[in-house]
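See below for the structure under consideration.
Certain chains of the assembly are absent from this excerpt, and the rest are unmoved.
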Amino acid sequence: MEFSLGEIHTRVGGYIQGDANTKVHGVSSLALAQKGEISFAESERYVEEAKSSNASVLVVPHKFPKPQNAAVLRSDHPRQTFIAVMMLFDEAKPRLSGIHTSAVVAEDATLGDNVTIGEHAVIKQNTRIASGTLIDSGVYIGFDVEIGSDCVIGPNAVILEKTKIGNRVTIHPGTVIGGDGFGYVWTDDHHRKIPQIGAVVIEDDVEIGCNVCIDRATFGETRIHRGVKIDNLVQIGHNNDIGEHSVIVSQVGLSGSVTVGKRVTLAGQVGVADHINIGDGATAAARTGISKNIPPKEISWGAPNRPMKQVLRELASLARLPRLFREFRELADRVNRLEKNAKAQ
Amino acid sequence: MEFSLGEIHTRVGGYIQGDANTKVHGVSSLALAQKGEISFAESERYVEEAKSSNASVLVVPHKFPKPQNAAVLRSDHPRQTFIAVMMLFDEAKPRLSGIHTSAVVAEDATLGDNVTIGEHAVIKQNTRIASGTLIDSGVYIGFDVEIGSDCVIGPNAVILEKTKIGNRVTIHPGTVIGGDGFGYVWTDDHHRKIPQIGAVVIEDDVEIGCNVCIDRATFGETRIHRGVKIDNLVQIGHNNDIGEHSVIVSQVGLSGSVTVGKRVTLAGQVGVADHINIGDGATAAARTGISKNIPPKEISWGAPNRPMKQVLRELASLARLPRLFREFRELADRVNRLEKNAKAQ
C-alpha cells in the first residue's frame, strides 16, 4: 500500500509544492511520523513541529512555510483534505474473504455473495446474511437473524436471535445485541422474570462501538434508526427508539422505553430514566442525569437535568455561597445593633 | 409454535369474547402486531390504538370496548395476564441439546444429564456441570468451576477458575465472572500486585446481564446471594456480599468489600465506595455516589449520598439561590438606609 504525492493529489485535490513523485506508505502525526509517511499541520501553531517532523509529505494551509525536508500538499481545508487522505489508506486495507473451515454455519443459513465468515464464528438456523458482509472471528449469530449487505461484525460480538440489521452497519468487537430487557415483577417471595420476547432492529448506516449492550424489546422492538453512531460501553435498554443520526457517546446508559429524537447528542456517561422523551436536536452534556423530558433543541445538564444555562447560574451561585453566609452574619449583626439602638432611644 | 385463544385461556385464565378458535403464533405491541399475533391494552387510554391494531387477539380490562377485528381476552389484571401469555410463548422456544463436536471439554469434567455445550465452548479440568444446564457457544469455563442445574451461560461469557454457581442461574453473553480484584501496594518504584486467590459464589436463581464483571475475592469469596438480579455492564468488586433478592441496575459500580443487604435496589449508574454497608430494603436512586453507609429502608440520593428528602430540599434551595442573592442585596440596601437615618437623628 503505497501512493505517490501525485496520486494522492489526483484523489483528494489541493496544490503540490515539492516532488510529486514522493512516495508515502503510511499516515501519522507530526511527532511520530517516519520517512515515507504523510502528516498534517492544521495551522501556523505547528510550524516548529513541522520543521522537526520526519514526515515526507505534509498537508498544510496555504500560507504555511514549506519545511525543507518535506513536500507539501496545500489545501483550503487541511483537516478535511487529511481525512480524505486517511480514507484513501483505509480503503486500501486488504479484505478477508470466504468462509473459514472452523466456522459453524447452519445448513439453512442464507449467505449472499462475497460474505466472509471468520474463524470459529457460529451462524445459527434460519439466518440470512446479504452480500459483502464480514462476520469476523468468534462472532455468534443467533436464530432467525437478518443482516444486510456490506456490514462488519467485529470479533467475538454476539448477535442474538431475531435481530434485524440493515446495510452498511458496523458492530465492533465484544458488543451484545439482543440481550434480555431488565424486567421483573415481585411475586410472593421472589422476582419473577417478565419474558423478553421482542427484537432489536438496527437500520442502515449505524455504527456501534465495542462492548456495547443493546437489549431486545419486552415485546415489539428496540429500534436504532439509520445513521445513529454509538460509542463503546453504552447501554441501550429494551423498547428504546433512537432517532436518525443521533450520537451516543461512551458509557451512556438508557433505561427501558426511552424515545430519543433525530440528531440528538448524548455526551459521555449520560444516564436516562425509563419512558423519557428527548426531542429532536437536543443535547445532553456529559454526565447529565435525565429524569425529565427534554424539549427539541434544548441543551440540558445536571442531575436531575435542567437547561444548561440554569445549571451554570446555579453553579455560580453555589460558588458564591460561602461569601453569602459571611455577609449574612454581618448584616444580621448590623440589624442587631439597629434594634438595640432603637430600644435604647 | 401456535396457540388457539381457547388454549391460551385454559392456561392463563380470563374471559373470552370472540372466536376461541382464533390462532396466534406471536406476541407484539399494539402498533407493531400483525395478523396472527396477540397484544394487550392496559387501560382505556389505548382504545384508539386498539381499534387500528392488526392483532388478532387482545388482552384487555373488563370495560374495554371490543375492537371489531380482534377477539379479546378480558382480565382483572391485563398486564399480569399478558405476562403469563408471554411466558407461554417463551417456554415453547426450542432448546438445543448435546455437546457440539467443536467444543473442547476436559476429560475429567463431570456433566449431568441433558447438559448442552455449544459450538467452540471450552470446559477446563475438574469442572462439574449439573443436569439441564446450557453452556452456549464460545463460553469459557475455567478449572475447578461448579455449575448447578438448569443454568444458562450465554455466548462468549467467561467463567474463571474456582467459581461456584447454584441452580437456575442465568448469565448473559459477554459477562466475565471471577476476574482479579483490583489491588496493589506501592513498593519502591512500582505497584506490586496483591494476588487475587479467592473465588466467586453465585447462589440459586440469580440472573446476571450482558458484559458484566464480577471480581473474585482477594481471599475468601465474593458472594451473590439467591434471587439477586443484575443488569448489563455492572461492576461488582472483590469480596462484595450482595444480599438476597437485591436488584442492581445497569452500569452500577461497586468497589471492594461492599456489603449490600437484602432486597436493596441500586438504580442505574450508582457508584459505591469500598467497605460500605447498605442496609436491608434500602434504595439508592440513579447516579447516587455512595461513600457513607445507608441504613435499612432509607432512600438515598446525591453524591455524596444523603437521604432523598434532604437532597430534594437542597435542590429546591439551589434553584432559589439566584433570587436569594437579589433579595439579600435589597435587604442590605434597606439596612444601609436605616443606619444612615439612625446616624442622622
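Residue numbering begins at 1 within each chain, and the chains themselves are lettered A and B in the order written.
Basically, contacts are C-beta pairs under 8 Å (C-beta built on N, C-alpha and C of every residue); 3 or more make two chains touch, one makes a residue touch a chain.
Treat the numbers as computed from the prediction; the structure is a model and nothing was measured.
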Given the 2 placed subunits, let me have the overall number of copies in this structure's complex.
3
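The definition used in the following text is that only the chains that are shown with their structure count from here on.
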Calculate how many whole Å lie between the centre of chain A and the centre of chain B, each centre taken as the average of the chain's C-alpha atoms.
24
Spell out the part of chain A that touches chain B in their complex, as residue ranges.
102, 104, 120, 122, 138, 140, 142, 156, 158, 160, 174-176, 179-180, 182, 184-185, 190-191, 193-195, 197-198, 211, 213, 215, 217-221, 233, 235, 237, 251, 253, 255, 269, 271, 273, 289, 291, 303-304, 310, 313-314, 317-318, 320-321, 324, 327-328, 331, 334-335, 338, 341-342
Chain B - residues contacting chain A, complex
27-29, 31-32, 39, 80, 83, 86-87, 89-90, 100, 102, 118-120, 136-138, 154-156, 172-174, 205, 207, 209-211, 227, 229, 231-233, 245, 247, 249-251, 268-269, 286-287, 315, 318-319, 321-322, 324-325, 328, 331-332, 335, 338-339, 342
